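Here it is, the structure in full.
Heads up, one of the protein chains got dropped from this complex, but the rest are sitting where they should.
Chains here go by letter, A and B, matching the order in which they are written, and residues are numbered from 1 within each.
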Amino acid sequence: MDKLKVVFHINDPSRWQTALGNITNLLKDVGDDAAEVVVLTNGPSVTAYSDSALMEKIKELAQRGVRFRACRNSLKNLCSGGDVCINEENLPDFIEVVPAGITELVRLQSEGFAYVKP
Amino acid sequence: MDKLKVVFHINDPSRWQTALGNITNLLKDVGDDAAEVVVLTNGPSVTAYSDSALMEKIKELAQRGVRFRACRNSLKNLCSGGDVCINEENLPDFIEVVPAGITELVRLQSEGFAYVKP
Partner (left out) sequence: MDKLKVVFHINDPSRWQTALGNITNLLKDVGDDAAEVVVLTNGPSVTAYSDSALMEKIKELAQRGVRFRACRNSLKNLCSGGDVCINEENLPDFIEVVPAGITELVRLQSEGFAYVKP
């Protein structure tokens, strides 16, 4: 059977816990091998990548096959504006940086991925 | 002509009124028979099913063909954590419980349903 393909869009940092819970439930329901899950983060939600408690859970899901992608524009905006600055080169291997998060959301949907906004 | 197929995703309890208004407008615009509408609720939004005022409107739309589905994981979480506990067996017939809400969202989109987050 075809895998279930889905992209989770997170732009609000307060939605991370819900998103990670959603993904955990999905994998529990269908099995890790039956789903192709991408998490696309843009806007202030990229601050999660400097939060060690969240990163534990993210790493765990990444090891189960979930792909986490961060928007480069958003990482740059973060450094120019806020208290937190995340250097792209310091991100762990399981976080992939894409040039523009929105382009990625559109591209994935055109490839048959469902869209979910937690 | 093919029916308009759409799934409304509600995870935030504060979005119920907007969602029900959206659906009412949609049906008014295209006609009850021209749309296939599913409302998928997960997370804390499932508390609505214990709210009698909301349930009146939900029942009314259900009688017009709108299908309301609740995530079983979310119902269980509600009982373990919060002030409200909804026993699945006490839900009226027009609320269908699905094992995992996110799986349903992905499955419906793969069958050609549009996604709307009110």
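The working rule: a contact is a pair of C-beta atoms (placed from the backbone, for glycine too) under 8 Å apart; a residue touches a chain by one contact, two chains touch by 3 or more.
The shown structure was predicted, so the numbers you read here are calculated from the model rather than taken from an experiment.
Among the residues B:N22, B:S50 or B:S110, only B:N22 touches the chain that is left out of the figure. Touch with the hidden chain on the side of chain A covers residues 9, 11, 42-43, 71, 73, 99-103, 105-107, 109-110, 115, 117. Residues of chain B that touch the chain left out of view are 4-6, 18, 22-23, 25-26, 28-30, 35, 112, 114-118.
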